[in-house]
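Here is chain A:
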Amino acid sequence: MHTVYVQMFVISQTDKRALYLQIMEQIKQKIAVGDWATGQAIPSIRQLASDIGVSVITVKRAYLELERGGLIVTRQGKGCFVASDSDVGARIREQELAQHLEQAVRSAAMMGVSPKNLEKRIRAIYDRVTDEEKEPV
Partner candidate 1 sequence: MKANVMLELILKDWRLQRRMIVLTIVAGTAALAMLLIGGQTPLVVGIVFYFVSMVFCACLLPMQNIVNERKKQTLSFVMSLPVSAARYGAAKLVSTVGMFLIPWLALLCAALYMILIRHSLPNGAIPAGLIIMNFPLIGFCLITGTALVAESEGWGTAAMAVVNSSYWLVWYLLVSHVPSLHETWSAPVAVWSPPVFKILGVEFAIIVLTLGVTLYLQSRKRDFI
Partner candidate 2 sequence: MTDCAIELNGVCKSYPFFDLHNIDLQLQPGTIMGLIGPNGAGKSTTIRILMGLVHQDSGEVNVLGHSMPKGQIDAKWDIGFASEDMRLYDSMTLGWHIHFMKSIYASWDDAYSQLLLKRFGLNAEQKVKGLSHGQRVKASLLLVFARRPKLLVLDEPTTGLDPVARHEILRELTAVMVEDGRSILFSSHNTQDVEQISDQITFIDRGRIIDSMDKEIYLDRWRRLRLEVPDGVALPTLPGVIGVQKAGRLAVAIANAFEPHLPNAYETSGARVRAVENMTLEEIFVANVEHSREEVKA
């Protein structure tokens, strides 16, 4: 069996997240691992929509959000590119953290957990996790 090289975008209808979020996620992964290198040209919105098999408008939204987050840039007349600063990977991870934190805080607020209590619990988790990392696996 030989290796087949494809665009490798797989979207799922049963995934609870919206399509555009799934696409953003996979683009971020491609950038983070370096498959889409910094400064490299990326497929146009229409081309990617056709490659994945989704609506243009969904890819447009994904690109818009990614541009807003500074991960890609659109140059008028030239196309779309991965942002050319070197810490794009770090920026992605930073955004992910921000997202996770936001989610956690929202859940806590909805359950009525106080900020102080929340801080205490975060600290406890942090201590546990860093202890786990110190121990040999």
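Regarding candidate selection, all candidates are chains of the complex that A comes from, given by their letters.
Methods note: a contact is a pair of C-beta atoms (placed from the backbone, for glycine too) under 8 Å apart; a residue touches a chain by one contact, two chains touch by 3 or more; residues count from 1.
Keep in mind that this is a model prediction, so the values were computed, not measured.
Chain contacts in this complex place chain A in touch with candidate 2, from the set 1 or 2. Residue ranges of chain A in contact with candidate 2, taken from their complex: 11, 13, 16-20, 46-47, 49-50, 52-58, 61, 110.
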